[in-house]
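Taken from a larger complex, these chains appear in their original positions, while the remainder are omitted.
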């Protein structure tokens, strides 16, 4: 998993019903110390994360589909947790 | 998923019937604010995206095959949605 | 999938019979406009691609094994198509 900050939302027209009623979030990847790490991902939100919140991103399709209770569907990245605290002594791992 | 812009098409000779009648699109990855992020992918089009449109790319084989209704086949990347709107406060996540 | 140009071959001693009679190609990744993009992959050839030809690379194990008709084996990258034409307006997606 990676740390990211929710920076926005995406509205899109899909051809699969799996996305009905799902929120898609723009999530900017962060370093362990909370700086922008470069890069982002569009992730399905299953924890009701709000813009500005730090979250945990899982980028793996099989696990994501299982969380959503579907056996198939166009999902790979998901916001799986809202981060309450990070304790890190990282100095240069951005 | 990632944001991308359709920039062209690919015509190719395949050894698998799964690609018959499928369009393959050249999709350039974008940042959340719509700039070119660097990098591209050749993706199967299932939403009838047109050149210049902003789309959502899923780069995961299992989900892609399920969308196409086949249990096996040489697919990994797929255009799964046409983006209507992106709201992002990303400042440096390219 | 990605575009690549076949630049050579690899001869290797394996511990798995899946590679018997298979050609392994050195494939250099290309941008949509045909420049070297940096990076390469060693891929199994199932379309009889020749050195210098532009090809489509699928880098996903499950799809690759299904194409080869085996349920298991040490395969991930495969040359799945020979590119006849690319139409792209990419300007900076290398």
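The first chain written gets the first letter, and so on, giving A, B and C; residue counts start at 1 in each chain.
What we mean here is this: contacts are C-beta pairs under 8 Å (C-beta built on N, C-alpha and C of every residue); 3 or more make two chains touch, one makes a residue touch a chain.
Keep in mind that this is a model prediction, so the values were computed, not measured.
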Copy count of the single sequence across the entire complex, 3 present: 5
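In the analysis below, only the chains that are shown with their structure count from here on.
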Take the average of all CA coordinates in chain A, do the same for chain C, and state the distance between these two points in whole angstrom. 31
Based only on mean CA positions, could you tell me how far chain A sits from chain B in angstrom? 19
Help me check something: in the complex, which residues belonging to chain C touch chain B? 1-3, 31-32, 46-47, 56, 58-60, 62-64, 66-67, 78, 80-94
Which chain A residues qualify as touching chain B in the complex? 7-16, 19, 24, 26, 28-29, 36, 38-43, 51, 61-62, 65, 72-77
